[in-house]
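Please see the structure below; I have some questions.
The complex appears here without one of its protein chains, the remainder shown in place.
What follows is subunit A.
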Amino acid sequence: MILPIGPIHPGLKEPLRLKLHTQGEKVLKAEIDYGYVHRGIEKIMEGKTWQKCIYLAERVCGICSYEHTQTFAETIEKISDVRAPVRAQLLRVITNELDRIQSHFLANSTYFKAIEHETLFMYVLSLREHAMDAIELLTGNRVNMGWNVVGGVRMDAKNIHLDAILEKISLIEKDLDRYTEIFSEGPLVGLRSKDVGKMTREEALKGRAVGPIGRASGLKHDLREQHHTYRDYLDFDPIWRKEGDNYARTMNRFDEVAQSIDLIRQAIDVLPDGDIRTKVDIGSGYAEWRNEAPRGEVAYMIETNGNLIKHISIRTPSIMNIDSCAKFMLKDVATVSDAVATYASADPCIACAERVAIIDVDKGETSKDIYNLK
């Protein structure tokens, strides 16, 4: 029997249709339909200046909006062959890690909601508020910050802001260990999560899984290692696990939150005085840039003529993660409720995923299944 869930369903955050092939309560396999929130942002951006596009890039994703502006700015900086001042780079790191903290907390709390542990859901969400407050103090707004520009950041952080951020992250750190322990040591919670929705390393490679989902399956791959700021100024080593089940994915995110807190402290320690923004003469040409967003790799491919964006293509991590979730995680799952929890553990973000389609020119067919490529 095929059990459809969605597109509008309380179990899902965003519109998407999940078709579960079931035999009794057991889920044999799953299919996923996209196409409910396609917005055509890339097309809107064409023919606009970067000053307008950077605000639109922020609205690609509703949760990890920050990383899009940074990647956009760094792509244009690569075309123009300049680099932001060191202070701006480190301020970008601080905001990026704060954004990662709130995104991981949101993903984990959604997972706890999916396994019906409402206490942890509320606990983790209230912990997320501290991260949101810190972002609001630094940049002015909670989600769409408008903080990055090509050549640096928009506003300088004063000492009171940095002190407030340190205070907020110490508040997070105080409770983080306890909540992680509730999840990892709690017998029922652990039982509900271990060995559910398992994805092996080979399957993760085949499904091109990225971010915490790939790292929980044993892919030690984090683009922050290759980023110049992290490489030059910060001590960083990616966190990864071998199990590849729901438990590993959730714990990987909790561990990355602790690492992000450490990275923010390091960045504030080495933060130098100086300019936060350089004037950039926008060059013309084509460039690609990749960054590690909370969900994985974000890639921007931009072609400009020196003033206007001629062509832009955005690759977001969720599309690979959701597809590998449908193909490999939702396979022989014991119950339907476990299938929904597995889907939530893959941290799907539909709004930014709606951009892939494979068009067969000869046959005139369009499909969204990237694994049946010939």
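As a convention for this text, a contact is a pair of C-beta atoms (placed from the backbone, for glycine too) under 8 Å apart; a residue touches a chain by one contact, two chains touch by 3 or more; residues count from 1.
By our rule, contacts and distances are computed from a predicted model.
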Hidden subunit of the complex - UniProt protein name among "A-type ATP synthase subunit B", "Metal cation transporter", "Energy-converting hydrogenase A, subunit P" or "Copper-containing nitrite reductase": "Energy-converting hydrogenase A, subunit P"
Chain not shown: contacting residue from A:His9, A:Lys29, A:Lys48 or A:Lys331: A:Lys48
Per the touch definition above, residue among A:Thr139, A:Ser193, A:Gln259 or A:Ser345 touching the missing chain: A:Thr139
Absent chain, residues of subunit A that touch it: 48-49, 51-53, 55-56, 59, 136-141, 144, 146, 149, 151, 154-155, 277, 279
